[in-house]
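To keep things clear, I will list the structure first and then write my remarks on it.
Excluded from the complex is one protein chain; the other protein chains are retained at their positions.
And now, chain A:
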Amino acid sequence: MDFQVVVLAGGASKNLAPLVSEEVPKALLPVANRPVLSYILELLESSNLKDLIIVVEGSDAANRVGGWVSGAYADRLHVEVAEVPEDSGTAGALRAVAHHLTASDILVVSGDLVTDVPPGVVAATHRRHGAVVTALLCDTPISGFSEGGSLGAKDKAKKPARYNIVGLDPTRQFLLLIASGAEVEKDTRVQKSILCSVGQMEIRADLMDAHMYALKRIVLQEVLDQKGTFRSIRQDVLPYLVKTQLRSDVAANESSKVEGLSSTFTSKTNLTWLSQHREIAPSAFHNGHESDANGSLSTTCTHKCCAYIASRSKYCARLNSIQAFIDINRDVVGEANHLSGYSFSAQNNVVHPSAELGSKTTVGPQCMLAEGSRLGDKCSVKRSVIGRHCRIGSNVKIVNSVVMNHVTIEDGCLVQGSIICSNVQLQERCVLKDCQVGAGYVVTSGSEHKSESLAKK
């Protein structure tokens, strides 16, 4: 496939403090004891997309990601790691690597995506329709624990968060409207011309833009060049393309600029686009348009924006918040454990052979215990992930939590719904509920914390 892949790995995202640090950029945050970036890379590899550019914000982060990638994927993928300044935004990141792009279509993927939707289907949809942009949409994940616990019940009562408002044609193939970010909470503005041309628009608030886009390179470069103020693909580029689809500047410019490469594009696309619409929404384009297809429509260019909606059975989530971090870790060792790449035991958990468990210590289902970790007596681990070489004392209870590497948890601690970063020390009888503990932090003995973010100054 003539697709080039750009993975936007981000940098030290502020949303994820205190989990991320200079040592651990967002892309390397562990999900079931693997960097989150590895999920998307392996997915791309399985779709035979091996030519990638990973864009990282910040030089430290870039070095670390580069180091990890070259170590882990040296022989498997052809990866180039590009570094962009921090806060350059997704569009800025693409702008920085634009001169590296040569393929006719570009697949832009967010590095924090954990999914089992093959990128190939998005690419195929993109190609099939000759679209300018194709976005992967998935169901909005329901955050919080889906089972058990008072905490879970509370979260379930809440309505699922809304990330995007999406307008689709009746066949759900074309993207007619997208609102994201702050726009979601405002009144939705629908362009009448688009509504008129399809007749019926389904507006959904329960879909999420998964940040996997297939884009036509020429159009992408065009837009990035012309719209210097565009910072984000999600908030600027995609809405722009969607909104101008019936009156395309990009298609017009493109045809004049690149005649050889996409001679089929402008002239034919208009017609196929129309005919496709007519096929699917027969009432949408009538004789009036048909006769115009030869005449007046050649002056107004159209381009297509498509959507691929992942089926409900597919897993699709983005690690872009602390809650998402817990959720994804839970899911990857739980209901979506095929993603983790580990083989689960009969008890539906993964306990590394080198891990040591004390007497009367139980590790429940949907748990993961990585190599070299040691648990004392009478411990209980439920629905949690414990990293490498952790030292855990006796009578420790760990529920719904993520414990990273080299963590020391002393006797009698209770850890619930929390994230414990690497090299943290929890002294005796600590109680942590819904907390995040930054790397290297020491929680003093006997202290109790609830819904706090603890990090070294």
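Note that in this section a residue touches a chain if its C-beta (ideal position, glycine included) is under 8 Å from a C-beta of that chain, and two chains touch if they have at least 3 such contacts; residues count from 1.
The rule is short, and it goes like this: contacts and distances are computed from a predicted model.
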From "Translation initiation factor eIF2B subunit epsilon", "Large ribosomal subunit protein uL29m", "3-ketoacyl-CoA thiolase with broad chain length specificity" or "DNA repair protein RAD51 homolog 3", the hidden chain's UniProt protein name: "Translation initiation factor eIF2B subunit epsilon"
Looking at the whole complex, which of A:Thr188, A:Gln226, A:Asn348 or A:Ser451 touches the chain that is not displayed? A:Thr188
Quick one: say which of A:Gln200, A:Gln226, A:Thr362 or A:Ser447 touches the chain that got left out. A:Gln200
If you put the missing chain back, which residues of chain A would it touch? 159, 162, 165, 167, 185-197, 199-206, 243-244, 246-247, 281-289, 292, 296, 300
